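With one protein chain withheld, the remaining protein chains of the complex are depicted in position.
Per-chain numbering from 1; labels A and B assigned in written order.
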Amino acid sequence: MNLLHIENLSIDLKTHSGPLSIIDRLSLRMSDNEILGIVGESGSGKSMLAMAIMGLLSSKMEMKADYFSLDGQDLMKMVPADRQAYISSKASIIFQDPKSSLNPCFTIATQLNETLSAHGLHARSARKQRSMELLDAVGINQTKKVLNLYPHQLSGGMNQRVAIAIALACKPRLLIADEPTTSLDVTIQAQILDLIVNLNKTENVGVVLITHDFALLSENTDKIGVFYSGHMMEHAATKNILTNPLHPYTRSLLNSVPQLGKRHTRGSRLFALKGQIPTIDKPPVGCRLGPRCPSAEKQCVKPPRLISIPNHGKVRCHFAKQENERKETESNVETRSTRKQTILGADS
Amino acid sequence: MTLLQVNNLTKHYKVSSGIFSPNTLVRANQNISFTLEKGKTLAIVGESGSGKSTLARQIIGIEKPTSGSICLDGKELRFKNRRDKRTRFKTIRMIFQNPYESLNPNVRIGHSLEQTLIINTKLGKKQRLKKIAETLEKVGLASEQQYRYAHMFSGGQRQRIAIARAILLEPSIIIADEPLSALDVSIQAQILNLIQSLQEEMGISFIFISHDLHVVEHIADSIMVMYNGRVVEQGNVSQIFDEPLHPYTQSLFASTPIYRNRFPNFLPRGPKKQVDLLDSACVFAERCQYCETRCTAQTPMLIEAEQAYKIACFKFE
Partner (left out) sequence: MSIQSQFYQQTRVPSTLARWWRHYKRNPLALIALFVLIVIALIAILADLLAPFDPARQFTDSIHIPPSWFDEGTTTHLFGTDYIGRDLFSRLVHGARLSLSLASAVVVLSAISGIFLGVLASFSNYWINSLIMRVMDFILAIPSLILAVVIVAIIGPGLPNAIYAVAFVLIPHFVLITRSAIVQETSKDYVTAMILDGASKSRLFLQSILPNILPPIVVQLTLAFSIAILEISTLGFLGLGAQAPHPEWGTILSESHHNIMFAPWTVAIPGLAILFTLLSINLVGDGLKDAMEPRQK
């Protein structure tokens, strides 16, 4: 069964000069217990998708969808109040900055208690018991001590753990992590990410991991969705995306990160997409990547549809089929390119 | 040719913790030494609070070191000396992390670039405009864009302007403090390429502060790994990236996706251990997987293990 099933989700921002499209006809399916990675740059709409799933869109946003189900129930058919209660029992979210998602005026215990009683756990002792379990589950050692501390007395990594514990309090089926490690140090990042991936297995939650960092997704996710300017550009299994990216944007993202082991030599340059990320008020005509795409041709002024490629996934590019065929014949001749090797090596 | 030489640079801050308790001493930088060759890139790696930015501020001359010296072209730069300050500001320039804060929001770009030229050169009005136009084109912007305000540019373009401001005076050293971390992935590559081509074209030396090991491996000639105000490991790219020896550096690699597959034996950072530490303990002792009793009492010296390679760990004495 699908944990999350979205058909044609569009989100518009209402402004003085008419609506601006932030997400345009997005369709997405996510199965139970899957880790879905979503990668995109600023303004790609990836965070807005998280807010839409959580029902946290501001009143300036207008959301439309043909079908939007979370754990088997269509959210679009519910009354707003019911919808909010249903979502909060099924899904929770953690944000980039744990310091701002925790209330600085209350102890960790108070904040956990509040969430727990909101989800129907009223007995004091039971709440305490559950709080300790939750903190334990997120790898905090001295649970008793931490419960009585305030957020500012804990480090960033610890705060993020607490935020995750609060998110787990309602036993969610879906955990959305919006850039959960961006504000943390490298060594802490790895810990938090491992924690999230482990929770996926132990607590049986589906995870949507939103980030701008492809490397983070490469090791931990089952599927990856690539967002650009409000469109889903490519949606496929992680392995397919890493070894055989069919969309030029996915390829450029992978190529623009320095390759492992490639040292600085005179004249060595990274691959870089030209130009700027389009702003939401002036999206390009046709394919959103068009003006920046290295392999754009005449027909790219027509907007491409998201097409299914067998044994791969979905790609929004006019040339995806061609590219796939070319790659197939190529891979028959030559086993693997060097880049594939490094990434595959990383994957195994 | 050695361009910049930093000897035993130390910076301590006194932090008052109330009227009745004694001031605590924060050791932001301890005994940092390095040399920077002409046209080369030194990368400083470390997490937040490791003292990277304090080091940068001392080199550039807006903070006075507690002790130690900074020599440019063999001549020591004194902090208070006016003439030294002038040459220092002219030859060492800086690119800031956040391009949304480093440009004046209410002044036209060209105007603020012109100020830099008015202060530091004797060029006439026409020459100044010509220089600004040239520099903007060098960093990939159109010269007409100098009449715009900062808010009309995207993050990547703003960082280009910040780079233009840095190279405007044709400096020999540029300190870049995490210049990519506020930018989007596809823009990061553009800026990195720009930095590299400017370096090759103009022979500028870079001090590149970053926490992104991928970028560091790509751009750096030599690397300095800092932890808690101290240099724990220092060497050239191949020494650090092929065979990192210090437990902290190893934990950095073990925590970075993709790199951890290259060094499967390295241990990631563990939880903080409950060990009794003396004040003189190794800075990393608490988190170190190999911590011995000796580490809790003494600080290992930064010793030169190989040519151009230094490490501060008892394992390698």
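Some notes on this structure:
What we mean here is this: contacts are C-beta pairs under 8 Å (C-beta built on N, C-alpha and C of every residue); 3 or more make two chains touch, one makes a residue touch a chain.
Since the structure is predicted, the reported quantities are computational estimates derived from the model, not experimental observations.
The chain that is not drawn here is touched, among residues B:66, B:112, B:181 or B:236, by B:112. Across B:96, B:227, B:248 or B:266, the single residue that touches the chain missing here is B:96.
If you put the hidden chain back, the residue from B:29, B:54 or B:145 that touches it is B:145. One chain of the complex is left out; on subunit B, the residues touching it are 60, 62, 85-86, 89-90, 93-94, 96-98, 101-108, 111-112, 115-116, 119-120, 140-142, 144-145, 147-149, 152, 162, 165, 190.
One rule holds in what follows: only the chains that are shown with their structure count from here on.
Centre-to-centre spacing of subunit A and subunit B amounts to 31 Å, using the average Cα coordinate of each chain. Interface of subunit B with subunit A (complex): residues 41, 47-48, 154-157, 184-190, 192-193, 196-197, 200, 211, 213-215, 217-221, 237-238, 241, 251-252, 254-262, 268-269, 271. Note for the complex: subunit A touches subunit B at residues 41-42, 141, 185-191, 212-216, 218-219, 252-253, 256-258, 260-264, 266-274, 276-277, 279, 292, 345-346.
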